[in-house]
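Shown here: the complex without one of its protein chains, the others still in place.
For subunit A:
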Amino acid sequence: MSGTKYTVSRDDWTLHRKGEIDRQRHREKVREAIKKNLADIVSEESIIMSDGQNIIKVPVRSLDEYHFRFNFKKQKHAGQGNGKSKVGDVLGSDPQGAKQGKEKGGAGEEPGNDYYEADITIDELAEMIFEDLGLPNLDPKKKPELSSDSVEFKDIRKKGISSNIDRKRTLYEALKRNALSGKPGLRSITQEDLRYKTWDMTVKYESSAVVLAMMDTSGSMGPFEKYIARSFFFWMVRFLRTKYQNVQILFLAHHALAHETSEEEFFTKGNSGGTKCSSVYELALKVIQERYSPADYNIYAFHFSDGDNLSSDNEKCVRLVQEMLKVCNMVGYGEIEGPYYYTSTLRTAFNKINNPEFVTVSIRDKSGVYPALKKFFKQSS
């Protein structure tokens, strides 16, 4: 006999939930952090280019556990080879190296690759982004084609799921039963007394709507400008399709000429050539006139450009936008400020228009996409 005592046992651990609970809390914090950083995350390349991938990785810096530590990249580390290592052998390279050139500013002390990456589905992210977005100025009088689902608790039944117990009615039933048996008051609650709420899915019809996505694809729109415009439209399309069932979206691209494109083409193809923004407004007006009667439809138009328009065309644009305002619930114009300085941009010309239904934004960098979404789709309360 060894003299040392020992026991061995196997307990029931099913109630030990601490790890799971703290994990949940961590997850909550990740969500909060993502919400706080939506502006940066919205235009993450990995999302816009994700091509339907469902789970994406989002960098969350604020969940790092900060403490005083050494600069990892300036430290000497130890490793172990397989017997043949030599001084000068390369063990690995930082992927950051290649990217560094592309990123503007911010380089330097940021260690870059060691932040926490949260997994999130695009749907979850979309939900956060769209939480308080909506189509503004929706006019309910128009043809009700646009529907959205809603859940309503309408009925009371004797069977149901326990989270839906209707406490008030259950107590009432118990009281009633006791009173009937001649012993008024509340005693025990029996299976018989339980009442449950049940819900119905109801389709809430809203007015029908059509949204015109208009993008400048001329030569002056560089990769950055196009990327910004597409990020915006990416979320816009997703948002409209998530929240409304029958909204129609038309895609119009233009350089000196405007044409209607397929959704895929709109998001992938580049063009070149000169710019005449009026062309797209003309096309929009034509489309509206031919296919979407303002009496039946809520009409929205959003145009993104770098503002580098043929200056003789600017006046015409102003006139056409005013035309459009007569038939649209809202017209939005987003200008992406490129690296060049233009004395006269389309936006300057648009300053003349004084109509609350005409909304403009300027976007300087990636973090401007989210505010633009919020400005254009401000819920009218």
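Here, a contact is a pair of C-beta atoms (placed from the backbone, for glycine too) under 8 Å apart; a residue touches a chain by one contact, two chains touch by 3 or more; residues count from 1.
Definition applied: contacts and distances are computed from a predicted model.
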Omitted chain, identified by the protein name its UniProt record gives, among "SpoVR family protein", "Formate dehydrogenase subunit alpha", "Amino acid ABC transporter substrate-binding protein" or "Aspartate carbamoyltransferase": "SpoVR family protein"
Option from A:Arg10, A:Lys168 or A:Lys183 whose C-beta touches the chain left out: A:Arg10
Sole residue of A:Gly92, A:Gly182, A:Pro223 or A:Pro356 that reaches the chain not shown, by the stated touch rule: A:Gly92
Contacts of subunit A with the absent chain, listed as residue ranges: 1-11, 13, 16, 18-27, 29, 63-94, 96-98, 109-111, 116
